[in-house]
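In what follows, a single structure is set out as structure tokens and then discussed.
Omission of a single protein chain aside, the complex is shown with its protein chains in their original locations.
Chains here go by letter, A, B and C, matching the order in which they are written, and residues are numbered from 1 within each.
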Amino acid sequence: MLDILYFANFREVLGQGQEQLPSDNFKTVDCVLNALGERGEQWKMALVENQNLQIAVNHNVATRTTAVKPGDEIAFFPPVTGG
Amino acid sequence: MLDILYFANFREVLGQGQEQLPSDNFKTVDCVLNALGERGEQWKMALVENQNLQIAVNHNVATRTTAVKPGDEIAFFPPVTGG
Amino acid sequence: MTKENPYPYIRVQKEDFDLSTEVKQLRAGHKDIGAVVSFVGTVRDINEGDDISVLELEHYPGMTEKALEKIRQKAHNRWPLQSSLIIHRIGEMKPCDQIVLVAVTSKHREAAFNAAHYIMDYLKTNAPFWKKETFPDGATRWVDARVSDKEAESRWNV
Partner (left out) sequence: MTKENPYPYIRVQKEDFDLSTEVKQLRAGHKDIGAVVSFVGTVRDINEGDDISVLELEHYPGMTEKALEKIRQKAHNRWPLQSSLIIHRIGEMKPCDQIVLVAVTSKHREAAFNAAHYIMDYLKTNAPFWKKETFPDGATRWVDARVSDKEAESRWNV
């Protein structure tokens, strides 16, 4: 399984902060994103077509081409605004 | 009269922190310095020949060519080291 | 904080902090410190022209601490520092509340100023925190990332 996390307005727009996905078919972050994008327009806009999408895999900054494996924690969020 | 002040190691080397001089003959700081330099080698080295000499007239940074007038407060000191 | 805290100089907490207390602790045991620079970020009453009633700070537990420690280590690699500390608050805050503290100690001021500034610039663009504003009428807005923050960060890559 993969742990998927959503933060800030992503969490609000997508209606959830956390979910699990079967990891079998996903080789990269991009595969995960495309699968999520098929859930509807909201998902496509927030994740697939969002140029400002930020990605982390296991707490490290990642990109769409980053490889994923079973047990990974993948987080999607907007640009950070702390400080 | 002119009020003359000496600070830090100048005060120690010259043996005084403050004195008054008749102001009649002094048109500039340089005139004061030359008069003081005639007191002896210590005075000459500390004031006249000291390339790092710092000067203030009435609490404002000054140079050897700064004009002086009766009642002025003239201070001589080494480069500052606060902070 | 538990004893096995892997990042003793990183704190992400709901509680407020006291500047003097933190700086005193950071200086303890270092007699060769000559310069202490600290930055405190506070909640402004107005942002983008709008009155702010509440500012809520969300973060990514686990990644936040790791990201902050990475920034702190980068600063230590770049400047000769004696010690440093990052505290970032989460949860609900009001105007004038303290949000973040970065404190850095060094023998001389140049390193301390640069390191504190660097840590803040990197924190702004690399630590997973998000701000949500609530206006007096109850409406909310997620704060937008600023282009100037990205520019401030890239200034250090020379």
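Just a few scattered comments:
Methods note: a contact is a pair of C-beta atoms (placed from the backbone, for glycine too) under 8 Å apart; a residue touches a chain by one contact, two chains touch by 3 or more.
The structure displayed is predicted, hence computed values, not measured ones.
For the omitted chain, the shown partners it touches in the full complex are B, C. Screening C:Tyr9, C:Phe39 or C:Trp142 for touch with the missing chain picks out C:Phe39. Shown as candidates are C:Ala67, C:Ala116 or C:Ala145; the residue that touches the absent chain is C:Ala116. Residues of chain B that touch the chain left out of the display are 5, 7-9, 52, 56, 59-61, 75, 77-83.
Counting the whole complex, the residues of chain C in touch with the unshown chain are 18-21, 23, 27, 31-46, 95-96, 107, 109-110, 112-113, 116-117, 120, 152.
Quick note on the criterion: only the chains that are shown with their structure count from here on.
When every pair of chains is scored by its C-beta contact pairs, the maximum goes to A-C.
Spacing of chain A relative to chain C, judged by their CA centroids, is 26 angstrom.
Computed from the mean C-alpha positions, the centre of chain B lies at a distance of 49 Å from the centre of chain C. Centroids built from CA atoms put chain B at 73 Å from chain A.
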